[in-house]
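Other chains dropped; remaining ones untouched in position.
Chain naming follows the written order as A, B and C, and within any one chain the residues start at number 1.
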Amino acid sequence: MKNFNRLDKDQAAVLLVDHQTGLLSLVRDIEPDTFKNNVLALADLAKYFGLPTILTTSFEDGPNGPLVPELKETFPEAPYIARPGQINAWDNEDFVKAVKATGKKQLIIAGVVTEVCVAFPVLSALAEEFEVFVVTDASGTFNQISRDAAWDRMSQAGAQLMSWFGVACELHRDWRNDVEGLGALFSNHIPDYRNLINSHASFTGQS
Amino acid sequence: MKNFNRLDKDQAAVLLVDHQTGLLSLVRDIEPDTFKNNVLALADLAKYFGLPTILTTSFEDGPNGPLVPELKETFPEAPYIARPGQINAWDNEDFVKAVKATGKKQLIIAGVVTEVCVAFPVLSALAEEFEVFVVTDASGTFNQISRDAAWDRMSQAGAQLMSWFGVACELHRDWRNDVEGLGALFSNHIPDYRNLINSHASFTGQS
Amino acid sequence: MKNFNRLDKDQAAVLLVDHQTGLLSLVRDIEPDTFKNNVLALADLAKYFGLPTILTTSFEDGPNGPLVPELKETFPEAPYIARPGQINAWDNEDFVKAVKATGKKQLIIAGVVTEVCVAFPVLSALAEEFEVFVVTDASGTFNQISRDAAWDRMSQAGAQLMSWFGVACELHRDWRNDVEGLGALFSNHIPDYRNLINSHASFTGQS
């Protein structure tokens, strides 16, 4: 039995690793519409909770392509580390500096592809005693074999596997902190929840 | 061998049947994010090509819930038939009148659930000699058994099974008719295509 | 393009073929909870619409086992033909007599296993010019290969493939014929619909 060191919005930073327009075409363990939605949901929740967020890319000028524009637009002020070559973002000094500059002990990480761009910094961060939370559904890779192997490796090393929805709920703690805000996040990114809200509003005469 | 009576933007109307917030929770043969995207893509293409579009719902005040708001917003002027009870929209005189008032011979139909709200008017329209095109990926139902049975019944009766992407391409005919417009439709509703466009713009210095 | 000879509650009879406790253990193309629910839903709808219903079994005393008790209880007065050996129920004179005694031209058929107990009487009935509707989701068999082959054979011969939900809706035609009755049928056999009804009642203060 372990302590339950929960995600805490005052302790957490978000690392978005290599969500680039070329690399995204490699992702085949999750449907494209779902994956796009999950990545944007994670971005929106990072912004909503005001978490320090760090963007990084690998070789934007090459086939990997540029960062998806929505992420740039959501975090215009975020540290943006275009790595000149390091595959593991943690091998880039600027990246690690940016992470440490946040002063946070909890790292929420997602990226493409899971077993490399996510797993490598996850394992590096764990080795430096960060608490690491992998956003599994905002991370993608070639196929389910690669995903399952990567998850096992990260989990065995001490990372906690989450979904963006779990991250949002664990950070929010209590609906009363802001019903509207969390409701809007869910309405924008969970079609079934949006339907519930719309039915409810219609039946109760609220909007 | 049959004639190839292609979809023609001057001959076609769109019927959107029962995309209601309650009924959508019944759809389990397609992922929610993908299904939402497909329905909105079909709506956007109907608007883009200026096709006459008819909205209809069943029992909005009851558990089926209201029409999804996005459809109302996309087609503020469209005939909107809130059926008082007919399950087959074609049993509603106002609906059939609205269809016939378009003067079109080609009907593009999608709805929830496939074997009822789609299949019934499809079979009715075929019996009145309309050419009928089912947008399979903007229609949903309980599970794959129900879907497969419904597809077989409609196909055997003479309906043509399409995807929203196929409908868009068959209507557009030639990219030169409007590269920007079709590109925007695809960019908004096909994440992989959006990535291609963004990579291309980045590499060629266009935007 | 074909006529749309719709299911009509004054023209239709239901044939339930070999839903026996032993044979059900052979059904593996559909989850057991779902299959049980679908069979009982079909029985309930047959009773609700007052359709003449015929029960038949093969070798109840042997390994095939007795008819599932729920069906006996739902149709205590129905013709019940325990076939002494004929595999195709249509080879049994009493069964065909019972079918013809209903005076109906539309036969709604379900049973176990699909490619034998369903397909054989379906093909026989089609050859005698009945309109035949197969309730695919209340019929089961060994695996998906057997199912797909059986569906293709029946469809090519002119049978229409339906789900129990489609059958109910096509028979009912208009919610106004009895909102309560149809609603109860759906509430009892579609968990998602039951949830919609319960949410709606809760939000609107109805019950």
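Here is the rule we go by: a contact is a pair of C-beta atoms (placed from the backbone, for glycine too) under 8 Å apart; a residue touches a chain by one contact, two chains touch by 3 or more.
None of the values given here were measured: they were computed from a predicted structure.
Could you tell me how many identical protein chains the full complex contains, when just 3 are shown?
Full complex, one repeated sequence, 8 copies overall.
Rule of thumb we're sticking to: only the chains that are shown with their structure count from here on.
How many hops, at fewest, get you from chain A to chain C via touching chains?
1
For the sequence-identical pair chain B and chain C, what is the superposition rotation angle on Cα atoms, to the nearest 5 degrees?
90
So which chain is farthest from chain C, going by the mean of the CA atoms in each chain?
It is A.
Which integer distance in Å separates the CA centroid of chain A from that of chain C?
Each chain reduced to its C-alpha mean, chain A and chain C end up 48 Å apart.
So, what's the distance in Å between the C-alpha centres of chain B and chain A?
Distance between chain centres: 33 Å.
Which chain B residues touch at least two other chains?
Where chain B meets two or more other chains at a single residue, that happens at 22, 25, 65.
Spell out the residues on chain A that touch chain B in their complex, using ranges where they run on.
Residue positions touching the partner: 21-22, 24-25, 31-37, 60, 65-66, 68-69, 190-192, 194-196, 198-199, 202-203.
For the complex, give me every residue of chain A touching chain C.
Touch list, chain A to chain C: 196, 199-200, 203-204.
State the interface residues of chain C toward chain B in the complex, per the touch definition above.
Those residues of chain C that touch chain B are 1-4, 6, 30, 34, 134, 136-137, 151, 155, 160-163, 165-166, 169-170, 172-177, 179, 190, 192-193, 195-197, 199-200.
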